[in-house]
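Sharing a structure, written as structure tokens. Questions coming.
The other protein chains are all here in position, but one chain of the complex has been omitted.
In this document, chain identifiers A, B and C correspond to the written order of the chains, with residue numbering beginning at 1 in each.
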Amino acid sequence: MIVVMRHDATEDNVKNVIQAIEYCGLTTHLSKGSEITIIGVIGDKSKLSKVNLELFSGVDKLVPVTESYKLSNKKFHVGPSIIKVGNCEIGGKEIVIMAGPCAVESREQLLESARAVKKAGAQILRGGAYKPRTSPYAFQGLEEEGLKYMAEAREETGLAIVCEVTSIHAVETAAKYVDMMQIGARNMQNFQLLKEVGKTNIPVLLKRGLCATIEEWLNAAEYIMSEGNPNVVLCERGIRTYETATRNTLDISAVPVIKSKSHLPIIVDPSHAAGIRSLVPSLSKASIAAGADGLMIEVHPNPSCALSDGPQSLNPEDFSKLCSELKSLIKIMGRSFNCHE
Amino acid sequence: MIVVMRHDATEDNVKNVIQAIEYCGLTTHLSKGSEITIIGVIGDKSKLSKVNLELFSGVDKLVPVTESYKLSNKKFHVGPSIIKVGNCEIGGKEIVIMAGPCAVESREQLLESARAVKKAGAQILRGGAYKPRTSPYAFQGLEEEGLKYMAEAREETGLAIVCEVTSIHAVETAAKYVDMMQIGARNMQNFQLLKEVGKTNIPVLLKRGLCATIEEWLNAAEYIMSEGNPNVVLCERGIRTYETATRNTLDISAVPVIKSKSHLPIIVDPSHAAGIRSLVPSLSKASIAAGADGLMIEVHPNPSCALSDGPQSLNPEDFSKLCSELKSLIKIMGRSFNCHE
Amino acid sequence: MIVVMRHDATEDNVKNVIQAIEYCGLTTHLSKGSEITIIGVIGDKSKLSKVNLELFSGVDKLVPVTESYKLSNKKFHVGPSIIKVGNCEIGGKEIVIMAGPCAVESREQLLESARAVKKAGAQILRGGAYKPRTSPYAFQGLEEEGLKYMAEAREETGLAIVCEVTSIHAVETAAKYVDMMQIGARNMQNFQLLKEVGKTNIPVLLKRGLCATIEEWLNAAEYIMSEGNPNVVLCERGIRTYETATRNTLDISAVPVIKSKSHLPIIVDPSHAAGIRSLVPSLSKASIAAGADGLMIEVHPNPSCALSDGPQSLNPEDFSKLCSELKSLIKIMGRSFNCHE
Partner (left out) sequence: MIVVMRHDATEDNVKNVIQAIEYCGLTTHLSKGSEITIIGVIGDKSKLSKVNLELFSGVDKLVPVTESYKLSNKKFHVGPSIIKVGNCEIGGKEIVIMAGPCAVESREQLLESARAVKKAGAQILRGGAYKPRTSPYAFQGLEEEGLKYMAEAREETGLAIVCEVTSIHAVETAAKYVDMMQIGARNMQNFQLLKEVGKTNIPVLLKRGLCATIEEWLNAAEYIMSEGNPNVVLCERGIRTYETATRNTLDISAVPVIKSKSHLPIIVDPSHAAGIRSLVPSLSKASIAAGADGLMIEVHPNPSCALSDGPQSLNPEDFSKLCSELKSLIKIMGRSFNCHE
């Protein structure tokens, strides 16, 4: 960390800051410039937690130079992490596609979806049993009943299953059924929930919060990992901006940025990012081309009757067509796609 | 709701949409223009939950014309709500000031803070016992021990107390101690938590999410109210924008906008909005002038040693000075301030 | 357009609105609902310019249902536009790559850049002679001297040339030299400048403003086209959001959105979007995969000595490598790349 002093700081101001830092067991390096004086802080920053240097007289600002996340940080990890979910490996050579309806609505709807996405080439079935909805009057999910249908769909198709969890109670219940638990965008900083999934050893799909910075996202991963669960996969799903032509703005740059900062795998959810069915194929291709390790795509057997997020769901035919188109792209990106041909 | 058809929609497309709407038990009004055809939907929109009109052939878009929140909506409520917290009334003539440290750090720190803010004129003591922190390695709060110090401070000073709750477990514990529970910005769409505080009859201070729209915020209030707890006070605390000169951007317009849409009281937290101590007095005055019903201000007996958010905390002297300055402003706004003079 | 009345609007309020609309020569359709009354407006909205319906008693809001741009609108144009620049065609089957330094710094620097980008496969040379810089103390460009070097580079290499224009004076000067004029992000709503390039018949590269919506961007194109110049190519270059990990946030969805709304070609500038050299290859691939018609990439023979935007410039070797990698991607996208192999 660097302490930048105000241009009108006195000698005494500087001395006081240095004393406080050294008192905490750290060392300092002083640089006096013509316009500005800066003090470099050498050592473990957490020792400074007892003093607020920003409030010392003469201090202009503090400039952090190291990241606050450690376990999710690429600097302290050899090679990329590969996370095993069911029979799939996310973060390795294979591109993994998760697909299925936004919400589990009925046994039939789910099984039909599962068969369709399996046939098209998906490896993981998605389906929401606990739905976080903006309005309390909107459909809230089938809860445990939905999880049972998911498990039945796995039984029949061999697909691994991923479900969102929205409370500690849901974590306990879902743990009995699912291969992967999803933390949704709205809960990315629900730290109690992060800790709870961190206490399991079930892989976690951590969606980026609607206005989370990449640094906050990696810190959220850190909450999970610091509880003992290293199996975290990140999912970019669009951020909130001023643009209203799409539901959210897909931050495609997050893919290479995460690859440069973290060893964790990252997939993209173009369905929630766009909120518009017709944009999903373009954004899926863009995501793979940018280096994503997989995709999460909403597929519904009958989108015009979906209880949640129908406008962004593909029907099975369109999803199947998209998977075919992705195959050649995945190949030239040097990745593989275990399509059931 | 209005259904806008695409300019190339056929007669059949229009017929299908009308049939679907009428099948759900609603009535329609058709308007054919030279460029565009629109279909007005008359009746209770929730009956349409089984069809996704956006996906019908020929449909361009749906335009909602009524709000999804009802209980928090001004249209369906006579006069403003007044929420009683301890001996204070929020939303009436009185301006209520909540003040205290960001985090409860020790018995001494809290009692010293409580005496200071009481003396300056605050009616409610704030203090965090459960702290949601971006990094898992930052100070996380004293939990129940902190709540006990809060209750002791109330005993001594007569101040009502407000504490953030971050989990269902915290709600259960806090319910034994506090006069008001706070839902923090990061949990504004933690719907399980909203429902939980909705099941109590303890007043709730609902902070606006970091990138929540005003409509989402009122829907979050709706989650609490629809469980049976009508005692909700809204708190604007800054939203996330591209500007980095302040920690967040205080959306001062939210005050009159909320007053035009809802009967719930609204207060402002200038400390978290700005993140910079020196801006707090200006923003406090602006908030009162804009029509806010109160303020929440961070005060720490020794900001340079605060374990959380020190840079934005006022010391007791500055807080006392601010309260004095606010008095004349509050008066000309036609409000009152029960300052202990 | 649709007029939504307030729920407490009286019969008279509704009558007055209808009279005003019909007085302007338009017709109306009235839909009365249980909660809300709406009035559809049929006909040419511009006739309403004399009245502000939003201000009539009882009016809640106006909802536009048609776009304000016509010439750039896909609805009123058969097939995509193909814009000829030098010997290239943008918007057809071919993917066009524009490359070169951010700023023209010297004859040698420019010629060296031109040879390198030509060799790697670029068809158009970019280079700024008029530089809009945030600070008045930063390098402002070589102006006409820079244009002369650009023309010389075209002479030698056969590349077409594109230069930014920042004033009416610059338009006049650049018109003598360039094959395409660029309107930069900061000038996207400099309407005088848009009109001025609209009066020429030189192709225009219209960059998206830093916080422009897609609708505003297409309206900016409309300014150029309505003056008589139909040769507009759009360029997505990142928008401003709260995320600071990249200089701007590349709005990759803008590519398919523009394709759905307009017949104009769209290219992407990943260099300015990211602001970080190492992200340019990933974002270039993502752009092509999303359906872009071309790319604009900063290439500098010696990025560490560039006077402007060095951190985001590729060196010739990296650019050449990227072009090779793009070839197979372009092919599977069904497009062609006239690489000099």
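The rule is simple: contacts are C-beta pairs under 8 Å (C-beta built on N, C-alpha and C of every residue); 3 or more make two chains touch, one makes a residue touch a chain.
Since this is a predicted model, take the numbers as computed values, not measurements.
Peer 1: Out of B:I36, B:A274 or B:V299, which is the one that touches the chain we can't see?
Peer 2: Reading the full complex, the residue touching the unseen chain is B:A274.
Peer 1: Can you work out which residue in C:E222, C:E243, C:D269 or C:E298 touches the chain that's missing from view?
Peer 2: C:E222
Peer 1: Pick out which of C:E54, C:E172 or C:E317 touches the chain that's been left out of the picture.
Peer 2: From the options C:E54, C:E172 or C:E317, the contact with the absent chain belongs to C:E54.
Peer 1: Touching the missing chain, which residues of chain C?
Peer 2: Contacting residues on chain C, toward the hidden partner: 46, 49-56, 68-69, 132-139, 166-170, 186-187, 189-193, 210-211, 216, 219, 222-223, 226, 240, 277, 303-307, 310-311.
Peer 1: Which parts of chain A are in contact with the chain that was left out?
Peer 2: Spelled out for chain A, the touching residues are 2, 4, 7, 29-36, 38, 40-44, 60, 63, 65-66, 75, 211, 240-242, 244.
Peer 1: For chain B, which residues reach the chain that was dropped from this view?
Peer 2: Counting over the whole complex, chain B touches the hidden chain at residues 211, 213-215, 239, 241-246, 249-257, 260, 273-274, 278-279, 282-283, 285-291, 328-329, 332.
Note that in this section only the chains that are shown with their structure count from here on.
Peer 1: Relative to chain C, which chain has the most distant C-alpha mean position?
Peer 2: B
Peer 1: Round to the nearest whole Å and give the separation of the Cα centres of chain A and chain C.
Peer 2: The separation of the two C-alpha centroids amounts to 31 Å.
Peer 1: Roughly how far is chain B from chain C, centre to centre by C-alpha average, rounded to an integer in Å?
Peer 2: One centre to the other, that is 39 Å.
Peer 1: How big is the gap, in whole Å, between where the Cα atoms of chain A centre and where those of chain B centre?
Peer 2: Taking the mean C-alpha position of each chain, the two centres sit 26 Å apart.
Peer 1: What are the residue numbers in chain C that touch two or more other chains?
Peer 2: Where chain C meets two or more other chains at a single residue, that happens at 211, 241-242, 244.
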